Each structure stands twice: as C-alpha cells, then as structure tokens.
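Structure record follows, encoded as structure tokens.
The complex appears here without one of its protein chains, the remainder shown in place.
So, chain A:
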Amino acid sequence: MLSKTLAMRWLVVLSVFIGLGFGSSTPAHADEFSDAVQALNADNNTDKAAAIEALSATGDERAATVLSALLNGTLFYRQSDGLVVLSKESGNVTILIDPSTMNEVADVSGSEAKKIRINNKLRGQLKGVLGALTLLSKDADKRQNAADEVFKANDPSMLPVLQKAIARESDPDVKGRMLRAQAAIILEYSEDTAARLKAAQTLGEFTDPDISALLGKIANTSTDPEVKKLAKDMQDSVEGRLAAWSFLGNLFQGVSLGSVLLLAAVGLAITFGVMGVINMAHGEMVMLGAYTTFMVQDVIRTHFPAAFDWSLAIAVPAAFLVTGAVGILVERGIIRWLYGRPLETLLATWGLSLMLQQLIRTLFGPTNQEVGNPSWMSGAIETSTGLVLTYNRIWIIVFSLAVLGMLALVTRKTMFGLQMRAVTQNRAMANSMGIRSGWVDALTFALGSGIAGMAGVALSQIDNVSPNLGQTYIIDSFMVVVFGGVGNLWGTLVGAFSLGIVNKFLEPYAGAVLGKIFVLVGIILFIQKRPRGLFALKGRSVEG
C-alpha cells in the first residue's frame, strides 16, 4: 500500500515537471557522482569498464553500493529516459531507488526497467574494484574479505589503494592479509629485484595453495635468476607446510570416516559379540533411524518450526526407541528360534533386511528424503591453509565417542550390563543363577538395534536418506567388527578408526575405489593371521 501511495505522489510530481516544461530526459542532479553512475548505462562494455573505473575514482562511499548492485544484477535503467536505478525487494514488490539521493523513484512495472548487462570480464573488474573500495571500509571483516579479493584478483592497478589501506590498518590480522596481497602484486609485476625478493620472502611465510601456485609460476617464468631461485625455495617451504596441513586434513577425514564406521558397527558388535548373532538387517536398523529423523523433522517443520534446531535432540531418543522396539520384535519373533545356528540367523536377518527395505520403499517411495541440518551443525571451520572441518563431521565424531562411552558404562556399571556379560560368558550358569537369559537376549538385541537407530540419526546428516542407506554400510561395519574382534568394544573402536584412517590415507594415492579394494584385501589377509580379529576372546567361549 505504502509504495502505491508513494508512486502516486511521484506521478503527481512528475506531471508537474512536465507541465512546467521540464520534460527533459536527463535526471535532475548533475554532479560528478551521478554522472559516473549514469555513464554505467553505456552501449558497449569498453565504455562500461571506463565508467566503473571513473566511479571508483570518485572515492564516493555510495559507489560501493552501486557497483555491487551492478555485480549482483540489481542495477536497472528506466527505458523511458535511461535513468539508472537500484532495485530493492520490499516485501513482494520491487521498488526502484535513485542511487544519488537514495530516495525511491517510482514503482515502475517490470517491463519498464531494464537490467544493465555485464559480461564476465566486467564482473572480474568489478570484484577487484569493489575489493579495493571496501579496503577502506570501517568494518574489519569487510576489510579482511576485501584484502583476500584483491589478492585473488592480483591487479597492479589496485596497488595505490592497497598501500593507502596498509598505512591506515590497525588490525594485525587484516594487515597481514593486505601485505600478502601487496607482496603478490609486487612479486608478479614489479621491476625492482630487491622489492621482489622481499615480496617472495613475505609470501613464503604464508601457507596457502594459491601462494604456492603463484610462487611456482614466478619460479618457472621469471627471467631474473635471483628471484627465480628464491621463489623456488619459498615455494618448497610453502609446499612442505601445505603437506603437513593436508596430512592433518586427511587425518580428520579418516577420523570422521572412522566415527561413522564406529557408529554403524558398534551395535553390530553387541549383537554379534554378545549373542553370536549375525544381524544382516543391522543396516536397515540404521536406515529406520534415519527415517525416524525425517519423520521427527517433518512434524517439527509443520507444527513447531521454531524448534527445528532441537529436532536432532528429539530424534536421537525417538530413533533409539523405534529401532529398539523393532529389535525386540525381531528377536522374539525370529532370532530366538535360531540360537546356536549363526549361519541360519544370517540368512533370516538378510531376508528381514529385504523386507524392511521394501516396506520403507512402499511407504516413503524410493527417492531420497530431505533431512535438514540444524543451524549448529551447518558450516565449517576453515583455515587459510585449505583445511576445512565441517561442523557436522565434528559433531558426529563427538557423538560416536559419546555413544561408545555410554555403552561402556551400561555394560560395566549397570545390572543389565552385568547380566549381559554373564550370559555371554556362560549361559547355563547364568540361567541357574536366576538370570532370565531369554529377556537378556531380547534386551541386548534391542540395545544393539537402538544404537543402530541412533547411528541412523547421525548418518542422516551426512548421507542420503533412502531405502538403500543401510546397504552401503553393512559390509563396512562387518569388516570393522571382524577386524577389531568380537565381544570387545575396544576392538570396535580401534577397528573403526584404523580402517577409516587407512582408507582416507590410501585415497589420494590409489583413488577411492582402489583404496577400498586394498583395504578389503588387507582385511582378508589379516583374518588369515588373526582369525578372531585384533582383540580376540580367549578361552572356552572361542569354540562356542
């Protein structure tokens, strides 16, 4: 409504102007800034480039707004008189603003305002110019980004602005980045050998793949032998540090994969280790957990959108309960008839896994379901050295260790844990001591399944939630359990993390697929040496 009345008012003003005989098509304000803005509406890109240069030369603080609008495609001109205007979304109406006065022009219909088109070359120029302009901004974050932009653009024409900014800069971190940008420009474009050597020295202190590439370029192309040699040395030292950082990156990736494997395998370790039951439907329990997350988020989205960040906190116990209940049903319905026949259990649970997959496919369809990341899990810690630690990966590592810790507590410190261990060690004796081993079995299986469900909540954050989710993890989790040894949580921990780390360190050399093949072959060979895994149970229970 507001914009409509405003428009009416402007129409009146406009008609008055026309009535008074000021029907000229040029806008009213004619100062240096508005002329420069107006020049942006040029016919060819060469003229536009000149206009951008001129606008930034005005040093006017409004220039940044106009130029970034041009870059983002929100700078328009009015077809009737060629007046350059900014567009702004206000609610669902678009209003046009005169850049010189920052006042609204009129709400022009979409057909009347035409976008000022730019090409990629102009975009590059704009980014650089904007970088230089914001170098003088009051906000330290903006200055820092600008310094990085200038470094990436590496354009000698920015050197004067940059030097002015360095002189004014007080924040040491931002200053460092500005010096880096300056050094890069000097090293590449300066004629002065001493300055270039100094610049190379400065650059050598940073750890950044871009700098390594720049130094490498100079080392290869420079005609000055001194510069060439220093650039080479500096590149080597940067590369050395980069390698160390990439080692850390690999380590993180490996630990992250390990934590995923740990989550997927720890429930299996319980059912396999404690009960001797091969649960091939374990992957489907993980899948059910992921679908529970989807359901929980769906309810929260439609009824309590504000609580979305809490969705995982609700999904974890919900998934535990759902899959735990399914686990009890499965144990009482199928598995308890098959004790002592592990191979048959394997087949029956495989059949179960097929049915669960098809059930979910029938209910939810075969496509991936959308599961969102809560705000505290999205984003990443990034360093300038190319190391990226995403929050969801970090949280999953924490979560997997927490689950393992809780499980260790349950088995060591609770009555149920005691009974569980008693049944594992000697079922007949436990029975005669009054432990109802049937119920212990059912609860143990429920615990294993419930943990699989919680793993599903975590995996829904990093993987596609589809009926096939479980299939992708089942073989890997078996490898972890077999490698780590049965009936031992430490074995699962060590197994998961070593497989994860080995996998990720092989990947850069062998590629993802070949790396995985090596790991599988490695496990097959390892089993020959230690048929019962890293941490094997000893004594009588082995033959059971």
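In the analysis below, a residue touches a chain if its C-beta (ideal position, glycine included) is under 8 Å from a C-beta of that chain, and two chains touch if they have at least 3 such contacts; residues count from 1.
The rule we apply is simple: contacts and distances are computed from a predicted model.
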item	value
Name under which UniProt lists the unshown chain, selected from "Urea ABC transporter permease subunit UrtC", "Nickel import system ATP-binding protein NikD", "Spore germination protein" or "Beta-ketoacyl synthase-like N-terminal domain-containing protein"	"Urea ABC transporter permease subunit UrtC"
Per the touch definition above, residue among A:Ala167, A:Ala306 or A:Leu343 touching the missing chain	A:Leu343
Of A:Thr46, A:Thr221 or A:Gln358, the one touching the omitted chain in the full complex	A:Gln358
Touching residues (missing chain, whole complex) on chain A	278, 334, 337-338, 342-348, 350-359, 361-362, 471, 475, 478-479, 482, 513-514, 516-517, 520-521, 523-525, 527-529, 531-532, 543
